[in-house]
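Okay, so here's the structure we're looking at.
With one protein chain held back, the other chains of the complex are shown just where they sit.
Naming follows writing order (A and B), and every chain is counted from residue 1.
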Amino acid sequence: MEYSNPKIPEGINTTVEHPLKEFFILSVGILGIIFCAVIILSLAAEKLAVYVPFKMEQDLIPEIWTQTKPETETIRQTREYLQSLSDRLANYMQLPDDMEITVHYMDEDTVNAFATIGGHIFIYQGLLDELDSENALAMVIAHEMAHVYHRHPIIAMGRGVVIGLLLSAIAGASGDLFVSQIVSKTGMIALLNFTRDQEREADITALTTVNGLYHHVAGTNDLFRALMATHDPESIEPPLFLSTHPLTQDRIDALVEYARKKGWDAKVDLTPIPQYLR
Amino acid sequence: MLLTTLEYVPGKTINKHLGLVQGSTVRAKHAGKDIMAGIKNIFGGELKAYTELLQESREEAIERMKEQAQATGANAILNIRFSTSSITQGAAEIYTYGTAVILE
Partner (left out) sequence: MEAYLEIIIFFVLLTLGYVFGQSLEKNHYRSIIKRESQLRSIPVIASKILPEEFLPCQTEMVSGNVVISVDYFKKFVAGLRSIVGGRMASYESLIDRARREAILRMQQEAKRLNADYVFNIKMETSSISKGSQNSIGSVEVLAYGTAIIIEKDAVKQTPPKVSISGNDAAAINFRTT
């Protein structure tokens, strides 16, 4: 009996293919598929979410928002001022009857304002500090109200649920932390297009509303300009308002152009902001 | 190529032992099947997708082992064993090995 250990050729138990080739095919393919899936699901969510009755949206909000909280005189005064401004704007926005806007005032330094489900709008003192006139403030509130009017918060929520499920399913299957991060980042980038479109839509509605209230559009871009000027877009931490509201020069230009086309006046004295907002 | 888990082939003489030959492969199913298997996991029962995955992998591992044996000039593989390990989540790693021999 002869025993020997002959040489076995290489490459039988391994795949002979350049690793970079596999890398490129897989990453381009997968990211492309995710991108498309996110866009398709977003469109579907957008079309379906508007059929959710506003009443149901109101039922979804946490109870704490609707409770009356103890507040100081200044806070109450500020909140009521913001609420009345929003009520005045609501007359010019043709909000459906059941769509009720509640303004919440947050006495915090965060430079932010946002709208959420159930017609609740949050405005922070940090943002008020950046404002020079009531017109600029009206633009911010009208912008957030326009989000509610266009049902953006519920659309975002529906989309968030659907896409969150999709992405976590895909990411879970990969079993690798960084792959799942890349997957969710791609999803976010795909979503960004939608948020940009929503911002534009809200901007135009807000501008129309502000023009309805004041019969001019002066000062509406002041806040955006001020934020752009004081905060370097490359800085590590931009104001929160800018990260939730992707703001570009294009957007300001679009607003100016829209007002010009409509023949709305942009050079009028501004309404001053009440002193207690300082 | 004769494959067997026996130490010898009844009625045949082994002319030459050619050492160890091995075949292995690592394979995964696509995310959709993983998700379905995850759902199936709630109810229990056979996970068809994974049965299929392991079977495909095993066949490929055997193919590769046979290829190695052919390269050494053997005409049979004796004493074949399998082992399965999970190198990463959702992927099956199948390994098979045996002794390549030349039968009379």
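Keep this in mind: contacts are C-beta pairs under 8 Å (C-beta built on N, C-alpha and C of every residue); 3 or more make two chains touch, one makes a residue touch a chain.
Worth saying up front: this structure is predicted, and the values here are computed from it rather than measured.
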| item | value |
| --- | --- |
| Given B:3, B:31, B:47 or B:71, the one touching the chain that is not displayed | B:31 |
| Where the unshown chain meets chain B, residue by residue | 7-17, 19-20, 22, 24-31, 33-34, 60, 78-79, 81, 83, 85-91, 93, 95, 97-99, 104 |
| Missing-chain contacts mapped onto chain A | 1-5, 7, 10, 13-15, 17, 19-20, 22-23, 26-27, 29-30, 170, 173-182, 185, 234-236 |
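In this section, only the chains that are shown with their structure count from here on.
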| item | value |
| --- | --- |
| Between chain B and chain A, distance of the C-alpha-averaged centres to the nearest whole Å | 53 |
| Of all residues in chain B, those that touch chain A in their complex | 14-25, 30-31, 34-35, 64, 67-68, 71-73, 88-90 |
| In the complex, chain A residues that touch chain B | 1-6, 8-9, 12-13, 169-170, 172-176 |
